[in-house]
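Reading through the structure tokens given below for one structure.
Excluded from the complex is one protein chain; the other protein chains are retained at their positions.
And then chain A:
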Amino acid sequence: MRKVSIVGIGHTVFGNLSDFDLVDVMAFASGNALDDAGIRDDRKIIEQVFVANMGGGIINHQTGIASSLVSRMDMEPAMAELVENGPASGASAVKLGYMAIASGLVDVVMVTGGELMRSVTGWEGTDFVASLLHPEAEYNYGLTLPAYGGMFTRMYMERYGLTERDLGLIAVKDHQNGEKNPFAHVRVPCTIEAIHDSENAHVINNYVAEPLRMYGMCPVSDGAASLILCAEDSPKMKYFTKQTPIRITGVGSATDTHCVHNRKDPLVLDAVRLAAERAYAMAGLKAEDISFAELHDAFVILELAISEEIGFFERGKSAEALRKGVTAIDGAKPINTSGGLKSKGHPVGATGVSQVFELVKQLRGQAEKEGRQVKNAKHGMAVNFGGFGNNVVAVICSRRDA
């Protein structure tokens, strides 16, 4: 297969962007990616656009988003498709972009993910995301993703001795990183004393889905991120001299049962493990080779559970690593250097693209000026978690000299 590199990246601030329409927000990120790649005036070289979005048709009353973005960006006659894979839509779009180039169909692809979720109430936003659950066996009983997060957390705590204080430590770490990320939704640090130990903690960090508290949940965000991909053997690589290309070395994805109750053990996330194994195999790498990772912590428990499934830590041991600072930005295995979904935010369609954006930024060494650079980063991994683990996509990016 052809080698594929990421040659341009773009990002909007995550937060409340409800003054803009969905395609505007995607266009901002796409424009940034074109600028970063140095091809704003040559954007017609992009042959294919993949747009990741989950809720445009439901909450923004907007469909045909991919063609709309192409038109807004004056990029006709590029081919364009929408990719909807729940909260894993972003990484799925990256995967399809990779496949389109690796297969020889095209040389240059733009992948843009975006979502506008703040224009509806929190309840409506939660209900929209819950539309990915099984309609009869889950949704009809009032299940939501935060409820699943709460139940998963409780079961994990009972089995492995995790405490609520440990959950708070994840938030503290992620907010420390997010505070330094100019694109993050919540750039306010938090302390474990305030969100857990203080007598005011029950209100300032109230339960949302017990035992998950507010600081155990990602915020509801608007935002977009964008990537430009190019075949390394293409003559069009000559356009991309502005930035250091970062290679996509591994892509893997897997599915699991739609209903969590059909799994033998609800705490075992087979799709995460398989997606990671496939990505490792393709890249010829192992977990210990990965310098840092962006893991889908829509609920903080997922950072721990995913890090175990992808082989960073033994099952039930990730909290110990957290307490020892192993996953801090200066630790041996930094996780969620961007702030993760917890602090950076989670506009669902944008998230997987944003995770890869962070891999590229770190691998280029461009997080240094923000004071959150992983030292000697060679290989980064992103895990984008769809459904409640029923469709997961893992992407590994590497420095080309690694």
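Worth pointing out:
In the analysis below, a contact is a pair of C-beta atoms (placed from the backbone, for glycine too) under 8 Å apart; a residue touches a chain by one contact, two chains touch by 3 or more; residues count from 1.
Everything below uses one rule, namely that contacts and distances are computed from a predicted model.
Only one of "SLBB domain-containing protein", "N-acetyltransferase domain-containing protein", "Type I-E CRISPR-associated protein Cas5/CasD" or "Threonine synthase" fits the UniProt record of the hidden chain, and that name is "N-acetyltransferase domain-containing protein".
Across A:Asp41, A:Asp74 or A:Glu199, the single residue that touches the chain missing here is A:Glu199.
In the full complex, chain A makes contact with the omitted chain through residues 16, 19, 121-123, 186-191, 193-195, 198-206, 215.
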